[in-house]
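Complex shown without one protein chain; remaining protein chains in place.
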Amino acid sequence: MTFEDLQLGSILVSTVRNAPVLIFAAMAGLFAERSGVIDIGLEGKILASAFVSAAVAFTTRNPWLGIMAGMGVSVALALLQGFVAVTQKGNQLVGGIAINIAMSGLTFVVAQYFFQQGGRTPDLGDARLFDIVLPGSAAVADIPFLGWFYTKLIGGHSVLVYLAFALVPLVHWFLYHSRFGLRLRACGENPHAADAAGVSVEGTRYAAMLIAGVLCSFSGAYLAIVQSGFFLRDMSAGAGYLALTAMVFGNWRPVYTFLGCLMFGFFGAVQIQLEGVDLPVIGRIPGALIQMVPYVVTVIVLAGLMAKSVAPKAIGVPFVKSR
Amino acid sequence: MTPAVEFRNISKHFGAVKANTDVSFSIAKGAIHGLVGENGAGKSTLMSILYGYYRADGGEILLDGKAQQIHNSHEAIGLGIGMVHQHFMLVENMTVLDNVMLGSEGGFRLREHRAETEKKLREICQRYRLDVDPLATIHDLSVGAQQRVEILKQIYRSANILILDEPTAVLTAQETESLFEILKLFKEQGKTIILITHKLQEIMDITDTVTVMRGGRVVGAVETAATSKEELANMMVGRPIENNLPRAPYNPGKPVLEVKNLQLVDDNGVKLLQDIGFTLRAGEIVAIAGVSGNGQSELMEILSGMKLPTSGAVDFEGKALPYPKGGDADGLPTKFRELGIGHVPEDRLRDGVIKAFSVMHNTFFGYQDKVRNKWGLIDFKGIAQRCAGLLKEFDVRPANPDLRIGLLSGGNQQKVVIAREVLAKPKLMLVGQPTRGVDIGTIESIHTQLLALRDQGVAILLVSVELEEVRALADRILVMCGGKITGELKIDEFDTTRIGLLMGGMHKH
Partner (left out) sequence: MTTNDMPRWATGFVLPILNLLSALLVAALAIHLMGEDPLESLQILINSAVVNPEGLSYTLFYASTFIFTGLAVSIAMQAGLFNIGAEGQMYFGGLGLTLAMLAFDATLPWYLLILTGILGAALFGALWAFIPGYLQAKRGSHIVVTTIMFNFICASLMNFVIVKYLIPPGEQNTASRVFSSAAEMPRLGEWFTVLGDTPLNISFFLAILALAAYGIVMSRSSWGYKVRALGLNQHAAHYAGVKISAMIIIVMAISGALAGLGSVNSIMGSTHYLSLNFVGGAGFVGIAIALMGRQHPVGIFLSAVLFGALIQGGFDLSLEKPNIPTETFIFIQGLIILFCGAMENLYAPAIIKLLKSRKG
């Protein structure tokens, strides 16, 4: 394959389809971390909801029930993290890692128990979400650029894709223009000030974890129901950590985080396309090296070499009333 | 006329400590009332009771003539009491507007209430000349401006009684003046102000009435116009302070420490130390007296190598102390120890010991590289021996070297710290609040210890907020206020009024 064969178009469409996994997880992490709770456990929540949603969708032949079930599991895990962070005042990092490892093992074992297919669920077949075809797609399909733009890039995606993209402005509004968002941000920056103002820091953080659980479940459901059509062991493949990366990269702000997710989705798409392609000067770039780029970029950001990475001030510190 | 606030027989104790005993006084409506006292006098406790943080054990509070039970700060706010703390309760990366709205947003969507609130805030700012832009972000504001935001918050919540806790500690002279103008405007609007302070000039400048507290009790309630700084100083510290401990005659040797023009400015531009200069000789105890928060802690940190000064120099035994130019104080305390500077830190648990380590392990804390053999292994045998001797000599109880030091009483922990520093045979001992949190019986033994050191020729720099301690130990006294040395006295010049004046910021002319 030569350079000219690189389908920029299909890369863009792939980007749009890769991003939702990260967007849902990153938005989930955003809520948790802006309230002051470190959420390293995104990976575990994604896996758990991926499995449960696939399993339930398969059994009931209804993807929506699958999504609901996945949500339940993810919320339970998130509340457990909340318990560790808020009530136990324990180590939130350790709690998140524990959930990731535990879910990696448990999802395989339960999948194996129910489906006997080597730790995966059977193919969902029809029980997947349909793609949305925008009105008038047939009419414009043949117009050179616009046709592709309307039917393939903007239209023709699963409903969850649209949900993911719609989520971003929603989260932005919620965080910066609602009462709950104001209180949440205060808890993450200066919980003592929030407490003095009459806000329940503990209640807010639990609520944030609840929201994180709900949002993260869509990531898993998207992976299993929309992208693949089944659950496979460890299928999250680091998406949870990548979402975390996007969040750090985006300075814990919804829109920039979203851009980070897009960027990582883009790199994922490029990596597949660039495999085996001879570029003009550089020759072939191995997929593995492209895979590395998002992580290296994050380290550079963390080292303060790109922009100042400003985490919520009170993150990771259990809140203890001063009086 | 009914007073705005009246305290009747308020008592509060924390365990064995009687923070407030039988406190009774009243504050007239529309007055600026000063509340004066040294550390531990009981002013903060009293105000915390008024603001609902604590519940009094006895007595009652009347607001506008009616007895009130104030269970928490939200009830206090509801009753029209607002408090501006020393440490601001502000979210730095939010605007003034959002900070004010936090907790009283007026609805799920912020937008509607924002416009309304902004309008109200601008009105308040204009009326009281607060000069704060509601749309400014907190971390862009100066400390003085941030304080005005706190005041703005209280006014917005319709506070009629405003309590300010040591407000000028973080302000420049200019900002202090502006603050007082604002307070005067409040007064014109009929609001009542309680100003907690130890600075006598402020009292004289702005208050109408003053209550002086000491040892948990009210020792005086006067009209400012009818009193003087001297009288206030006398009331603030005045009590017979005797010195009974034996010491060798005052015969100081060579200069051990020469502090020249030391300055410390923090990241906000606040001058924490200004033009600090003094000399300390072998065999003398120089005590730095003053209410805490006036730069004494920072001075100790600099002299012990834990912090770097912004400018100035310090000579130890004739040679300049090796403060690195640029960079930080990482690892510096070891160098200072090697030179012969011992340090008993003010905050014993935060700096001086490792709570989870045993008593024995704490006896060489800071000297860990001195007690090791050539393989880098600690000579535990030698340490155990020394430790046993130490525990006996300094009467540490229980005399169990393997007990976690966190389980010892404060007094015994302090004895271990002092013993450790003494063991290193320093030429200079920096001692900060040595008897804080220490029981009465141990206080005397610690004092005796320090005096013995002095008699042996060690130079001691003592920082203490307890005037009894200063009287008992010092050969010379330096008083600090507002980051400066306001005055110096020899021990035979000890005069509580004079010291009170110096502590209150009155410079020696």
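By letter and in written order, the chains are A and B; residue numbering begins at 1 in each of them.
The rule is simple: contacts are C-beta pairs under 8 Å (C-beta built on N, C-alpha and C of every residue); 3 or more make two chains touch, one makes a residue touch a chain.
On a predicted model such as this, the values are computed, not experimentally measured, just so you know.
Just name the one of A:L12, A:M68, A:L106 or A:L210 that touches the chain not displayed here.
Spelled out, the listed residue whose C-beta touches the missing chain is A:L106.
Which listed residue, A:P20, A:G36, A:P63 or A:G119, touches the chain dropped from view?
A:G119
Identify the residue among A:A98, A:L259 or A:V317 that touches the chain left out of the display.
Touching the chain that is not displayed is residue A:A98.
Among A:Q7, A:N62, A:S200 or A:Q291, which one is in touch with the chain left out?
A:Q291
Considering the whole complex, which of B:D369, B:D395 or B:D439 touches the chain not shown?
B:D369
Contacts of subunit A with the missing chain: which residues?
Spelled out for subunit A, the touching residues are 40, 84, 88, 90-95, 97-106, 108-110, 112-113, 119, 233, 238, 241, 244-245, 248, 286, 288-289, 291-292, 295-296, 298-299, 302-304, 309, 311.
If you put the missing chain back, which residues of subunit B would it touch?
Looking at subunit B, the ones touching the missing chain are residues 304-306, 329-335, 337, 343, 345, 350-357, 361, 365-366, 368-369, 371-372, 375-378, 380, 404, 406-407.
Rule of thumb we're sticking to: only the chains that are shown with their structure count from here on.
If we count contacts the way the header does, which residues on subunit B are in touch with subunit A in the complex?
48, 53, 73-74, 89-94, 98-99, 101-105, 107-111
Contact residues on subunit A for subunit B in the complex?
Touching subunit B from subunit A are residues 177-180, 182-183, 185-186, 189-190, 192-194, 196-199, 310, 313, 323.
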